[in-house]
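Shown here: the complex without one of its protein chains, the others still in place.
The letters A, B and C name the chains in turn, as written, and every chain counts its residues from 1.
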């Protein structure tokens, strides 16, 4: 019996103690008619050895293509120490630290995570994680609407240059609370959100919040200072959506404009978390101290024990669903604890300088790649201006999807076709380079692309 | 600086404390002429990311062929829990448990290992490991010669049916101590060591020890009871060389013949240790309690602490090199501790019944494979009689090495050519099947072999 | 008291093996957009980080080290194969937007998983998108709303929730724009049927139920409740957090539920990770199929493909940016393949056996259980009200003292309707002898409560820290390290 320790003797003596004949007797309160028959759609169990083989085969089917896809999930080098430590049983098989004294490992790691994320974003506080970057944006919007009592508005401006999947998830999550999501368009030549578009979206009505991506979905850098100040002038709170790796080089949202933003959210995956087909990742949310009581999700705080020794506990619990129930700041309960551990280890092991170098390599490789690809006849950059580690290409003469198909045939994932997301943008593709994409990898890509467009 | 934590400030203040100008000053006792120049043959250092890539590439070159090679190293299913636990830092990065109170983890694991190995072999005691099966045989021979004072002999009978590499390693190790290794031949039709050959080797002279393999190198089962008794009659000690998986089905050496053997050695690799190109593996050595003080290597014993609580320590240390120096029972110091941990976990996780099933599957698959292969025209079994999970084949019409080459071309390692080891045996190959070689794997082999011999 | 990683930091210390060669200044980036100071992350060596986090980990109680009978959380063994196989490089390196042609292996697993979960729950379709139980609830209630809306039935404004329900239930209802209306529990632990009849009406969008319920008993009137709600035009939502108790024995679909979520990090043994990640797949009956959250996996001509918004125009949409907690889903899939059909039923059988045995033994030992006339499901409630009144100790004191004996405490003070309660869930993976030890520990602690209640009130005593001050933490907010905290000279209270 996989994972069940009971011997026949155990079972017999347990049943006798309870006073039932057999195990089935324990289900005697359940109406007979409700009892399920044989689960024919569930395969027979297999020993671990056979499951190993099945999964090895399936994993092998995935191959190991050279990946220039980004668009919200980024291939990075992950130091080997991280997952060897993160999967230690004491982290892996513990739960939410309800018993603080027996959970100082998880609690202190989380406190360190909060500290490092606050440092990275330039904000005062951080929560203990949300599911991912997309749902974090939704939570931030709900938080801003809740927190911005002055504005008395449920209008939120979300630029089109925000990741389309983030906008989808946000729509799903905020849709039933009367929140109005207003788009702000991007400029067709720069790929960024100009002030005029923000103004157009703001209109004359009150606005609760404005979302500003940095870099935006196209990899381009937004004029965050101007956008932040304009939003604040209108009484809106500002929500930054930022890539953590980019923040190694870019001004932290806490310093955007005159006052800094109010909330920063984003996807923590680039901080040591594998691509893993889309998850588990980790959403982060940082904010000002005075908004801390509006935050969704868990937060860990420092305190002392009965003898005055420092220790850590979950705090501001009165915001949460298990206490506040229908009035909670969010319904979130289980969050992404283990990913917090991995990200904390990543930040500690890379250190500020190592991390900055990673970001510089991402940026330098992306610049080089764009130049190398644009040197190919028929390939051109869609947008002008600075970018971090992603950029949009146009291809003359062949549909992007065909080109990507050819590349896939050569075991290269060349990027993301944008037409399905932006039908008014025309045929284009989003390409990413990170520190993993040195000369050899870029050359392989350029040569394959040259063949594909020839 | 990889793995060096010193900051410039640290270095400065440390040098000041010592009172030298620079680090080079610390080497001032070394004659200038001795100082090495640039190490041109050593490549420049690379960040972990680049080394990852190099090693991934090299590992990929190994492919993942279907492996029917055995001959002393066996592909088995290894439960995933084993290495996830064995590589925990507390096991992985500790050393020999010199400070017993701070090493109870390692010590207790070793004690459990000794207990389980003694159970498996049917002996009273076990040591804490030797390097591998081959060197363990050499140590057993030295131990037997040391221990068998009665015989006053340094002659040791080693059947030719013992693994040729074990015999090589043994020769290397015992050669300079005046020990005479006498071969006993095997029967050409059964592939086993008949009593007559033992008798021939024994001759009239005194003999210190007789080695008996079970199963022998050809996979065949020896008549261990008769051989043991005959050796004992001649005043020789008996050293069994046994495959631990086979012992799940076969009579434990402690019960061979009338009195049981005196020493059992073997290779612990089948107990949860990956093939890993030949090591690290783990040699085991079990013996009678009255020979315990003759054992080579570490031994862990149970004791109590100052308050009477049970604990474990290394014991019988007076046998060892660090105390007895040139009179020690062996020069071994560092042994195969981490492999002991893995093997102990394997035995615990498989349990006696799970392990027996593994052995039965090995055996059943090997029988099936032999039948399936021998059904191919031109393929025949070299020997008659029972075998555990290896057998010898002859191929008509094509040299074995060509056949194996063809198979390798189809990503199948079909076995080991025996001619280089036994030039009087003729062209033959040794094939192995384990629990990993079910119908699908065997069919792939049989089909490829049919093509190769056609 | 353990130092923070920041306390090991020294300016200029670095981890050389992670240091890429210097790269050019990013001088194409406008100065105004560039960062002027590095984040004050710790500057430590690899050894310092390894040592710090290894030692921190040892401060946790976890399933791998302790019996962890935390009710409602199903803290059962997390098989190591699940972890290893979900982390095969082919899976780990798969980009979420990789086209299906780039690799079918992952999609094949997800397709199988959807079907298996549909089968064990008796639902028609499953989406694996929700990232945890609460998100599953949200998705489920959103689908209920979408269903009503699609029928033009837009006046329904309430979701019924038993008073014993988990907090995520009312919170999820709120997030979907519904008012959560509470239903009382009767004295045998079932939902009060009369109250239900009174509560339903044209305003009823649906009801959220956990069955077995959070008080640890099987809701016996479930079929009648289904009829009442359905007749009022509402739908039934099944919170699958307690599915472990009936896995393979009773299917939510057969009880009349329209929509469900599962907690794979409970029933399907994916790791709890110190608070996630989880996975909260949702399943629906035929009538709700169009609304399932995206993406999902479908089979077309023997190939697996994604189904996204483009294919599912009525979907409630995405829950996260990509396809949910994929790595968690893979772990659950491995678990399911090892267990198989029969193994699943055994989960329910032995989880129930353990709970009823433990309940029986504790009753014999003189503890009061909340619903003594009932069978336990996979969990049950002990109330320490009597001990509280007699000895002046609380359930919290009792729980903290358990830590001293090497047991993680049960869930405390949930559900709220039972005073001084402990919700105890042993799970099927604990051995009888450990349950027996637990009974001994309970008995010992009660003796201590009688003879020396202070021992409980000041527990724990044997852990690295004594009782932590939660009130102070919330009053005097320290949510992050700041540099002054690491300067030995200054503020212990930064």
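Heads up, the rule we're going with is that a residue touches a chain if its C-beta (ideal position, glycine included) is under 8 Å from a C-beta of that chain, and two chains touch if they have at least 3 such contacts.
This is a predicted model, so every value here is computed, not measured.
So one chain is hidden, and I want to know which residue out of B:195, B:323 or B:375 touches that hidden chain in the complete assembly.
Of the listed residues, the one touching the omitted chain is B:323.
From the listed residues B:275, B:425 or B:444, report the one that touches the chain absent from this view.
Only one listed residue reaches the unshown chain, and that is B:275.
Could you tell which one of A:8, A:40 or A:307 touches the chain left off the display?
A:8
Considering the whole complex rather than only what is displayed, give the residues of chain A touching the chain that is not shown.
Counting over the whole complex, chain A touches the hidden chain at residues 1-10, 47-49, 79-81, 84-85, 89-90.
Can you list, in ascending order, the chain C residues touching the missing chain?
Touching the missing chain: residues 8, 10, 13, 16-17, 45-48, 50-51, 54-55, 58, 63-66, 77, 79-81, 338, 343, 429-431, 433.
Simple rule for what comes next: only the chains that are shown with their structure count from here on.
Can you name the chain that lies farthest from chain A, using the mean of each chain's Cα atoms as its centre?
Result for max centroid distance from chain A is chain B.
Nearest whole angstrom, what separates the Cα centre of chain A from the Cα centre of chain C?
From the centre of chain A to the centre of chain C is 20 Å.
Roughly how far is chain A from chain B, centre to centre by C-alpha average, rounded to an integer in Å?
Between these chains, centre-to-centre, one finds 48 Å.
Spell out, as numbers or ranges, the residues of chain A touching 2 or more other chains.
48, 52, 79, 87-89, 435
Out of chain C, which residues touch more than one other chain, so two or more?
In chain C, 13-15, 17-21, 44, 46, 50, 54, 79, 81, 83, 85 touch at least two other chains.
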